[in-house]
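A single protein chain has been omitted from the complex, and every remaining protein chain is retained in its original position.
After this line comes chain A, so read on.
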């Protein structure tokens, strides 16, 4: 089994209303060092060995469903497996 760790983030050109609110809150708590906050999603997908190359399958899943590429980018890393 493989564990695929997928990070979905908002594209740089897209404003992040949630991140902006969290940044204001951190500033209010005196963490004045905070320059910017961007909120994204983290997904863990456990997979059986694939017939097609794993990269191809993961990219396809991200592009079709897990990320909306109009506003989001994705990255992933693959961890070898999880024994039962």
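As a convention for this text, a contact is a pair of C-beta atoms (placed from the backbone, for glycine too) under 8 Å apart; a residue touches a chain by one contact, two chains touch by 3 or more; residues count from 1.
Quick note on the criterion: contacts and distances are computed from a predicted model.
Novice: Please identify the absent chain by the protein name in its UniProt record; candidates are "Simple sugar transport system ATP-binding protein", "Aldehyde dehydrogenase", "ABC transporter permease" or "Phosphoribosylformylglycinamidine synthase subunit PurQ".
Specialist: "Phosphoribosylformylglycinamidine synthase subunit PurQ"
Novice: Residues on chain A that touch the omitted chain in the whole complex?
Specialist: So the residues of chain A touching the unseen chain are 13-15, 17-18, 21, 65-66, 68, 70-71.
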